[in-house]
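Below you will find the structure I want to go over with you.
Yeah, one chain of the complex is gone here, protein chain that is, but the others are all in their spots.
Naming follows writing order (A, B and C), and every chain is counted from residue 1.
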Amino acid sequence: MNTIGYTFRFTDFGESHGVAVGGVVDGYPAGLHIDNAAIRVDLDRRAGRTLPVEWQFAVSPRALSEQDEPEFLSGLLDNITLGTPVAFLIRNTNVRSEDYETLKNICRPAHADAVYQNKYGIRDYRGGGRASARETAARVVAGSMAKQYLQTRNITIGAYIAQVGDAVTQEDITSLLKRVKAEGDSVGGIVECVVRGLPVGVGEPLFDKLPARLAAAVMSINACKGFDYGSGFCGVNQWGSDLNQVSGGALGGISDGTDFHFRCVFKPTPSMAKNIPGGRFDVCIALRAPVIVEAMAAMTIADLVIQSESGI
Amino acid sequence: MNTIGYTFRFTDFGESHGVAVGGVVDGYPAGLHIDNAAIRVDLDRRAGRTLPVEWQFAVSPRALSEQDEPEFLSGLLDNITLGTPVAFLIRNTNVRSEDYETLKNICRPAHADAVYQNKYGIRDYRGGGRASARETAARVVAGSMAKQYLQTRNITIGAYIAQVGDAVTQEDITSLLKRVKAEGDSVGGIVECVVRGLPVGVGEPLFDKLPARLAAAVMSINACKGFDYGSGFCGVNQWGSDLNQVSGGALGGISDGTDFHFRCVFKPTPSMAKNIPGGRFDVCIALRAPVIVEAMAAMTIADLVIQSESGI
Amino acid sequence: MNTIGYTFRFTDFGESHGVAVGGVVDGYPAGLHIDNAAIRVDLDRRAGRTLPVEWQFAVSPRALSEQDEPEFLSGLLDNITLGTPVAFLIRNTNVRSEDYETLKNICRPAHADAVYQNKYGIRDYRGGGRASARETAARVVAGSMAKQYLQTRNITIGAYIAQVGDAVTQEDITSLLKRVKAEGDSVGGIVECVVRGLPVGVGEPLFDKLPARLAAAVMSINACKGFDYGSGFCGVNQWGSDLNQVSGGALGGISDGTDFHFRCVFKPTPSMAKNIPGGRFDVCIALRAPVIVEAMAAMTIADLVIQSESGI
Partner (left out) sequence: MNTIGYTFRFTDFGESHGVAVGGVVDGYPAGLHIDNAAIRVDLDRRAGRTLPVEWQFAVSPRALSEQDEPEFLSGLLDNITLGTPVAFLIRNTNVRSEDYETLKNICRPAHADAVYQNKYGIRDYRGGGRASARETAARVVAGSMAKQYLQTRNITIGAYIAQVGDAVTQEDITSLLKRVKAEGDSVGGIVECVVRGLPVGVGEPLFDKLPARLAAAVMSINACKGFDYGSGFCGVNQWGSDLNQVSGGALGGISDGTDFHFRCVFKPTPSMAKNIPGGRFDVCIALRAPVIVEAMAAMTIADLVIQSESGI
């Protein structure tokens, strides 16, 4: 389904080469001022324009130039939320008029083209369609709204690039990106995210545990192949006495009042210059992922905060 | 919430020291014979009784001796499913009559006692309550039923211990477990799981992708700290050209007809002899986790298979 | 599905001739004392034992003698709710040991036997199965719990018989019931219900309006054929200037702080002495319906009250 959340709900729509992408945020608390500038900053982050200058060569030129601007359709009066659904759309301006007929019968390897064709008996052959990363623009808008709500609770969410390939410092990452780019290849990356200010009690037993819900939300992002938190996969080598009661932010799946740390990994994209000469692709899609990770975390936490405040 | 799934739905109830644990399976297809012996085998696996003999010393004696037997309350006629909800319970026979009064005001560190107390203003102080691993017995029964349904579709799910601490062979694991036990300590582990026979098309865009839903289901298990699939976290060090189109079983979040592989990591338990002299604890709780991982995977996949067969 | 509600959720299970009927209440606020005596009174009302003596001849003797006693399995400590799921069961003691083989291939007319057989390819031929009014015992237990929660908000719900056939006074109803009984026939009835103490703001736009949710809940009761509120069906003959701003308790589907009145109609049962000589049936099933109507209303309003208190 294309809806996520129970109380704070986001319904997402749109294909990459259709009229628009967008969404409907339902359950957003009334009376909050929506800061459009903050949304614009997040869309800039998604485009790669806020990355360190020395990394920007590694971003697809098309992404860098995208000027997405959401049009809000409902739920606001003078930019104040009414408690009714907030719908918005972002028109797809990059849809070119070229003849797509040649793509009609080609399913790109390592893409979702063939599974969509098989599952639905039809697909939007003009591009990635619903499976394109284009849809993340809508997530970023809704996520930015969710972060603004969480700020009223003093909860902040920050994600950043922790690793690219085997490189973990900005300098090493720069060198690695250059090397990968030179080979026309692509490389994976790890994004880390910290949630600060969570009160005790966010997350629900049994199946809506905070880490479980965050894992689902983050792993719904294209190319994300793993999620861990606290001691995570590295903890397998530790003994119980080493862990020193580090909770990772949750006990029994419910926030314990300490910061919540999680990581997620993005695989190298299969679209690369080596395979498609002349194409200008992201060398490492993880670079532009942090704001999307924040968006998914923010929507999930907003949902669980509202649930925990309802006293059930 | 204590319900998981949309079409195949499992509602779980019970505290460790209450009358019973159990659950209600709703949406189970009608006309299938339920194999009680297969359920019993899965409960034996959860108790640790099917582990290699040389590992059994590492299992809590209480777990090894648990003789759980589900009582089915509804949804069956001569063990054939009626299409109506299948409710079952497992009575808590290990609840001792001792005086729990002394535990009333003690919240064990690194357990969920304090967060439950804070969230609900009350908790079942007689034991782990709702946060106890006791509830996984109900998951195993429902999961065993889900696996039986999937077998009618030729889908099989198998999970196994892949790593304990840094040991990856049965022999090395045995030595490590002995060492950890001797120190009164505990150690983490990694469980791997393979899903075979999945047709193309299982999993839904955008937020009910197969890996996203599996991640949530598996990470709702106590002590699970991470989930990955396909190239996973290890893939961060690979380049796009290395991956050679390995899909990991899903493209765009939808099964592509190949086997689906995933891993999950369990942290060392904080309950260990070192901390609580005289206690007899699991040295590595991951040892008994594979059947629970299978259960969560099976329920999730049953839910998504039914959805994909409904043609939406 | 066998679950109703979003935040206050009730999952119901059980066939009339299976082991038990029962349910799981999830989302019940923590820290409330459950009054078992009040539940017992409601089960007495369902059995018909609290009806005026002069009406009791019109109730099935089997119903009158039913001594249902719920066994609580979870969610309670010393009868205080823990905030975890409250599961309970009521064993089916009236299940006779007779040979049901003769019923195996008979679908009773005007009953759901044939549609169940057709929909599921199987049915519980030992009795009404899932479609039997037996399941309402579980609704009454959960509804009684819901009413206890609502009392903490000073919200009360009271339903009563307003009409039997064309009779609207106790005396006329008595005479009519005698006449219908004498003919071995059955007759319909109307139940009215008043909800008092609702604060302003209960009910959600657009599809979870208070009257919409109540209608669905009440019309899920067997034999209920209609629901109206406020001016209702009678209002069709009124002009706008007559209505004098009577809201019926809700405006735009949201409670407005006045009492909420609704009615529902129960058809005459198709099981009657005329058709099945020797059978001893309810002459008017509406007589025992008010407590079930209250139960469905209480669960629905509890769900919507919790939602409205969560501030979304």
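Definition applied: contacts are C-beta pairs under 8 Å (C-beta built on N, C-alpha and C of every residue); 3 or more make two chains touch, one makes a residue touch a chain.
Keep in mind that what you see is a predicted model, and the values were worked out from it rather than measured.
Within the full complex, the chain left out of the display contacts the shown chains A, B, C. Among A:A37, A:I106 or A:I122, the one in contact with the hidden chain is A:I122. Although one chain is not drawn, the whole complex shows that of B:G14, B:G27 or B:G188 it is B:G27 that touches it. Where chain A meets the missing chain, the touching residues are 1-3, 9, 11-15, 18-22, 24, 26-27, 30-31, 71-77, 80-87, 89, 116, 119-126, 129-130. Seen across the whole complex, the unshown chain contacts chain B at 6-8, 27-29, 83-84, 205, 306-307, 309-312. Although one chain is not shown, part of chain C still touches it, namely residues 1-4, 6, 12, 109-112, 114-116, 118-119, 130-131, 135, 163, 165-166, 180, 183, 185-190, 200-201, 204-209, 211-213, 215-217, 219-220, 222, 224-233, 235-243, 245, 247-248, 251-256, 265, 267-270, 272, 274, 308.
In this text, only the chains that are shown with their structure count from here on.
Ranked by how close its C-alpha mean sits to the mean of all protein C-alpha atoms, the top chain is B. Mean C-alpha position of chain A lies 28 Å from that of chain B. Here the spacing of chain B and chain C, counted between their Cα centres, is 37 Å. Averaged Cα coordinates give chain A a centre that lies 46 Å from the centre of chain C. Listed for chain C are residues 27, 83-84, each touching two or more other chains.
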